[in-house]
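Excluded from the complex is one protein chain; the other protein chains are retained at their positions.
Let's turn to subunit A:
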Amino acid sequence: MARVVVDVMLKPEILDPQGQAVQRALPRLGFEGISDVRQGKRFELEVEGPVDAAALARIHELAETFLANTVIEDFTVRVQDADGSERPAGDGSPHGGNTGNATSEGAVA
């Protein structure tokens, strides 16, 4: 059993009024020095069987079609191993410029 974590965040250009409201409340509560807050969602998926390339591809697909609305949101996929260590496994950015895919493929075997 392994856990796969999907983080979903509003794209940088999309206004996040909830995050702004949190940020504005901070000084009132005595927390100074936080210039910006963005609020997102974290999904923890308990995966049956091995988290191999095929399983990650399916999770990537479910994140892209369901967990995130890619019109307004980006997502990242990370594998959390039993010892709590994490490794990236790709994201939903159109650039694909992260090293996540290479890392996860390398770690699968």
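Assume a contact is a pair of C-beta atoms (placed from the backbone, for glycine too) under 8 Å apart; a residue touches a chain by one contact, two chains touch by 3 or more; residues count from 1.
Criterion: contacts and distances are computed from a predicted model.
Think of the chain that is not pictured: of "Spore germination protein", "Phosphoribosylformylglycinamidine synthase subunit PurQ", "Malonate transporter MadM subunit" or "Xanthine dehydrogenase molybdopterin binding subunit", UniProt labels it "Phosphoribosylformylglycinamidine synthase subunit PurQ".
Check A:Val4, A:Leu67 or A:Ala89 against the missing chain and you find that the one touching it is A:Leu67. Which of A:Met1, A:Leu15 or A:Leu29 touches the hidden chain is settled by the complete complex: it is A:Leu15.
For subunit A, the list of residues touching the undisplayed chain reads 10, 14-15, 17-18, 21, 66-67, 69, 71-72.
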